[in-house]
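A short worksheet on the structure shown next.
The complex appears here without one of its protein chains, the remainder shown in place.
For chain A:
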Amino acid sequence: MGTGTDTLTATAREAVASACAQVRDGGDGDEVDGVRPGLVARPADTDQVAEVLRAAAAHGLTVVPRGRGTKLSWGTAPRSADVLLDVSGLDRVLEHAAGDLIVATQAGARLADVQQVVGEGGQWLALDETVPGASIGGTLAANTSGPRRVATGTARDLLIGVTVVRADGVVAKAGGKVVKNVAGYDLGKLVIGSAGTLAVVVDATFRLHPVAPARRWVTVAVDDAARAGALSQDVVHAQVVPSAVEVDWTPAGDGSVSVLLEGREDGVVARADAVRRLLGDAATVGTDAPAAGATYPWDLTATGDLRATALKLTFVLSGLTDVLAAAGAAGASVRGSAGAGVAYAALPSDRPAEEVAAAVDRLRAACASHGGTAVVVDAPAAVKAAVDVWGPVPALDLMRRVKDQFDPDHRLSPGRYVGGI
């Protein structure tokens, strides 16, 4: 186990300790994908986040930000983690302007807490909670989304303002609190999915959507990948305005297609009926989500070598059949959004790393032939060592230049991201 604490001298420890109210030594349970941090700093506010980063910069320390720690093993392990910057103390929902359909929240607030606050006004932040307990910051850093991205998009479509602290401790904001705003560069886009490598998000402002008064799920069992592909095409091209078109698939080559309709009761009933006709007589209509819900097809509680190899597959809509067929051949379970071209796959933890690597290659080829990619989201250490976690990434040189500008010393989450960024 690496500790990466060579640079953590007594003076450096002292500097971090004086920057932030709560600082302690890294211990069991603080590991970032196997790397134990030297210190854990838990700032109480934006100023303290900035102070910690300034102290880290002054003493050449590496810093890995953490929200609620629900996805810390995702990506690649950091090369070094002198300081784990725990932003869970920044947990306030700052403003819910119901009339303007916006919410401003600190990064450490849980997505569920934000939903609770805005839900009281009949609204929701249109991001499914795919990882229970996740913070807003972590949700942005990992760019998670679920079934309802078909209707409302992802964080990319919802984030309208962001405040970040740079690696040098400078606090900066971009965007604001209005939905329509083209003044300046959209820095929010750059931090979404950046795995904590560009800057530390301290607060974020999102557009909200009204909660639909009625919903129906229409589900049909399918035992043929081509049939699943054809049905999902029928639904997306129909005028039924689905909120989600989900597929759940086993390595045996069977599973289900489920469609979510949301809106007013009469309309939802009519549209659910139209979808039922498209999916066939065997389709069922109900108000409950499929048992799998919005979660991924792997066990999120598993740790270490017991983790499944978790993948994110993307493809154009017409590629679903081939992707499901490839997943079956690779022995992967799949769950995800047939209506958006994003699905998640899991390969069992007991398979040898070389075999998993071959399966990843197979899935990567299938996704690439349909305009997409296959990224290893999480995996046991042996698998991460045996595969190219991120796969080929275009424009990598430009990404490196962006990283070099924001974090010239590669202080933030070094090695966690594409191309070793």
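Everything below uses one rule, namely that a residue touches a chain if its C-beta (ideal position, glycine included) is under 8 Å from a C-beta of that chain, and two chains touch if they have at least 3 such contacts; residues count from 1.
Convention: contacts and distances are computed from a predicted model.
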Out of "ABC transporter permease subunit", "FAD-binding protein", "Amidohydrolase family protein" or "Trypsin", which one is the UniProt protein name for the chain not included here?
"FAD-binding protein"
Of A:Trp74, A:Trp249 or A:Phe315, the one touching the omitted chain in the full complex
A:Phe315
Determine which one of A:Arg166, A:Arg307 or A:Arg416 touches the chain that has been left out.
A:Arg166
Touch with the missing chain holds, among A:Gln116, A:Asn181 or A:Thr287, for A:Asn181
Chain A residues touching the chain left out here are 97-102, 122, 143, 153-154, 156-157, 164, 166, 168, 170-174, 176-190, 192-194, 198, 209-213, 233, 236-237, 239-241, 263-264, 266-267, 270-271, 312, 314-319, 340-342, 367, 370-373, 375, 390-391, 393-399, 401-406, 417-419
